[in-house]
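One protein chain is absent from this view; the other protein chains keep their places.
Each chain carries a letter (A, B and C) given by its place in the written order, and its residues are counted from 1.
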Amino acid sequence: MREIHQEGSYHYVFSPYLEPIATIQPGETVAVHTEDAFEGRIQTPDDLPSKVLGSHLNPQTGPLYIEGAEPGDTLAVRIEEIQPTRNWAVSAFIPYFGGLTSTRATRTLNEALPERLWFYGLTGGVFSHEGKIRIPWCPFLGTIGTAPELEAVSALTPHNHGGNMDCKDTCPGNTVYLPVRVPGALFFTGDGHGNQGDGELCGVALEITTRSVLTFDLIKGRRIEWPRIESPDQLMTVGSARPMEDAARIAYTELVEWIAADYAFDRWEAYQLLTQAGTMYVGNMVDTYYSLVAGVDKSYLADGPPG
Amino acid sequence: MREIHQEGSYHYVFSPYLEPIATIQPGETVAVHTEDAFEGRIQTPDDLPSKVLGSHLNPQTGPLYIEGAEPGDTLAVRIEEIQPTRNWAVSAFIPYFGGLTSTRATRTLNEALPERLWFYGLTGGVFSHEGKIRIPWCPFLGTIGTAPELEAVSALTPHNHGGNMDCKDTCPGNTVYLPVRVPGALFFTGDGHGNQGDGELCGVALEITTRSVLTFDLIKGRRIEWPRIESPDQLMTVGSARPMEDAARIAYTELVEWIAADYAFDRWEAYQLLTQAGTMYVGNMVDTYYSLVAGVDKSYLADGPPG
Amino acid sequence: MREIHQEGSYHYVFSPYLEPIATIQPGETVAVHTEDAFEGRIQTPDDLPSKVLGSHLNPQTGPLYIEGAEPGDTLAVRIEEIQPTRNWAVSAFIPYFGGLTSTRATRTLNEALPERLWFYGLTGGVFSHEGKIRIPWCPFLGTIGTAPELEAVSALTPHNHGGNMDCKDTCPGNTVYLPVRVPGALFFTGDGHGNQGDGELCGVALEITTRSVLTFDLIKGRRIEWPRIESPDQLMTVGSARPMEDAARIAYTELVEWIAADYAFDRWEAYQLLTQAGTMYVGNMVDTYYSLVAGVDKSYLADGPPG
Partner (left out) sequence: MREIHQEGSYHYVFSPYLEPIATIQPGETVAVHTEDAFEGRIQTPDDLPSKVLGSHLNPQTGPLYIEGAEPGDTLAVRIEEIQPTRNWAVSAFIPYFGGLTSTRATRTLNEALPERLWFYGLTGGVFSHEGKIRIPWCPFLGTIGTAPELEAVSALTPHNHGGNMDCKDTCPGNTVYLPVRVPGALFFTGDGHGNQGDGELCGVALEITTRSVLTFDLIKGRRIEWPRIESPDQLMTVGSARPMEDAARIAYTELVEWIAADYAFDRWEAYQLLTQAGTMYVGNMVDTYYSLVAGVDKSYLADGPPG
């Protein structure tokens, strides 16, 4: 299996204007190494975000050029496994960033919350902060996506190309479907999380470095508007927007369209089914767009309710 | 056990100005009978909402006067069981109402979606619509709350008094904590749902009539700002607001305050813990305020992650 | 002319359940006396809001019963003049209230802004705070509306009954059109403002007591959904909602409908006209719902652009 490390400098945008660092054949499985969201600049209690961080955040590994991918196709990325490449994680309270604070977008005259670092050791499958906060290892890729057609979008932003969705279901065992908008798709990923609650509340999960094993496939001639995720049990769609209800509308509408296209339900039946059986959780409530994840158990789409 | 039926007409507001229909002793268990959200006016395929419904919607059983309840107390309502009192449910597409449509609040010039009724039979613990949409019996009380201090709030509205939250966790086995804002608390409930997906997408769940067995307790001198729910495994808080991110902020802030008040975590530790271990789903995305439910597994609050 | 003072206690809700304090004949002009939004409890620099204010805020004079008013009519209230009944005004920074602060709705963990009172003397048509902030006398009624059909709505809330819109155009020379939802309309007003910037930014304008001369008329059989205002030059509609874009949508949609109903434009022409000639300002960005005011110069509706 090829081990893919970022050659040269990391990228901070999902951009159609960058040179690929590798070419992948459809069907190929590779191991992608990712840096943490702070590019490793937070290592000790002295490395306060306001001191060590600038505008270059959330470094991405990529772009990977997928051979044969053309606009209008869908890229299927199966996440085979995610391994930690260090034995600790870090979270942080960053001034004017997070879900329960005034921010640069929801801007007010309030003082910032106190800046603070939270280090966790990882032992025996459990992250521990001073023995008090103990969180199981449950990793996923916080940022994963393809290049937009025209824009170079910040790696901090989730949108219809995927990107910084911060949803726990981009995890081992699941397949992420991404729109192809430029030749070669130009895939990027990074921002490994050792675990995360819904919403990524303070804005910073258990930030880790990873070796992530991914299998890439192409669905030719299949156009999707927004990222989709398939687990063994569920179909999911991710909508990213502000206000949050717009993210919810996008996610559920996309799921209605998916069901109506691929299953024996018309869109009104799908709308009704999701009313009674849909799931929706908050992926992130802290990024430039909020990400909400709509889902439905596949058993509803076959012959009745889950057994 | 007392069987409580609404005496006289139903109420369509959570109001401090109404006469109690019964007085409950703290510790008492009673069976409360509830009408469906349409007051039974939809019985046949001809009963289109635009024809049979007016402005009197979501009838409530109550108010129940809780002996000894005073402003500043908390009312604890344990939901012991919910039984259906008929063998069918109904859902509906109502013009300009629902999560994936232009509405009276998100008002546009678009034509309404087609009006439509969805009847379900209930047999063997499964709701079935024409054998195609099959949903398990999984009931909860869509509307549950106490009277506000000054306002008479529509039974269609969820807010800090509880009300029409449409969250699946107001279900058997869980305890709902509600603020007491007037003498006697003045408890109301209704809007039984046989099941519902997150968000109550089209705006109408599996609407049923119920016999709901409830146990009432008082926590004297305990003031809460927003409704809370406790399941055997989780602490939950419900925030209701627009835009949806404000509902999320309320729910998670209230949960931070709960943890900081009752467990060995200060509010910054609670904020960090919920970042890594919180849960948040969408209760409703269709009502006058959206309701989001924040939660945390109790095991995190004791000695480590869930076993 | 009759002088109407509140008999007995003020009201803090727009409610259909209250006894009228006076009956008005259509066509009648009366002088209505209003208390300030703090019910006069802030008189000296020691009267900090957190000390002297409780939950009974924004006292209203009313309800006035308009003879002959029935649901489905429109009440036209012409504001003839507003006189100050004291020679000073007060504004305040109230903890967790205002446009540039974390609030109880946009709830965060930030500390509150500093609490502060701002007194202004009124001399020669100018309010002056320590000679530094000088604001011309330009009064309007911050709160004005009719009773809802079923709810008793807080006097702090603006919605489709009018209420606490805090829009500068409910001022002398203009006519406010309000929906009649209960027999007699049940009109309330209060919350006089000596002047106010768009948005009522810190949440508290130049709060005054007033003697307001109002003429009441009925438009029988004319149903409106949201408050409308007519000035000598403009038609205006007020939408109140959250998020703010929903208030904007409501206001402009209502104005499209008004133009399409009363002028020689169909709704698509009205939509196009407002694209090129509409006005929209923020009335308040601090209340339980935000209020936005859409307008159009009447000259566009006749025979060409304003001369």
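Everything that follows uses one rule, which is that a residue touches a chain if its C-beta (ideal position, glycine included) is under 8 Å from a C-beta of that chain, and two chains touch if they have at least 3 such contacts.
Every value quoted in this text rests on a predicted model; they were computed, and no experiment measured them.
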item	value
Contact with the hidden chain (one of C:I4, C:C167, C:L218 or C:A248)	C:A248
Contact residue for the chain not shown (choose from C:A22, C:L48, C:A112 or C:V126)	C:V126
Touching the absent chain when the full complex is considered, from A:E7, A:E130, A:E149 or A:D233	A:E149
Full-complex contact with the absent chain, from C:I66, C:L122 or C:L273	C:L273
Contacting the left-out chain in the complete assembly, out of A:R41, A:H56 or A:K298	A:H56
Interface residues of chain C (partner: the chain not displayed)	91, 93, 99-100, 114, 116, 118, 126-127, 129, 132-136, 195-206, 242-245, 248-249, 252-253, 256, 265, 268-269, 271-282, 285, 290, 292, 296, 300, 303-306
In chain B, positions touching the absent partner	100-102, 106-113, 243, 245
Where the unshown chain meets chain A, residue by residue	12-13, 15, 17, 55-56, 105-109, 149-154, 239, 241-243, 246, 249-250, 253, 256, 267, 271
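Criterion: only the chains that are shown with their structure count from here on.
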item	value
Gap in Å, rounded to a whole number, between the CA centres of chain B and chain A	32
Centre distance in Å when chain A and chain C are each reduced to the mean of their C-alpha atoms	46
Residues of chain B touching at least two other chains	242-243, 249, 253, 256, 271
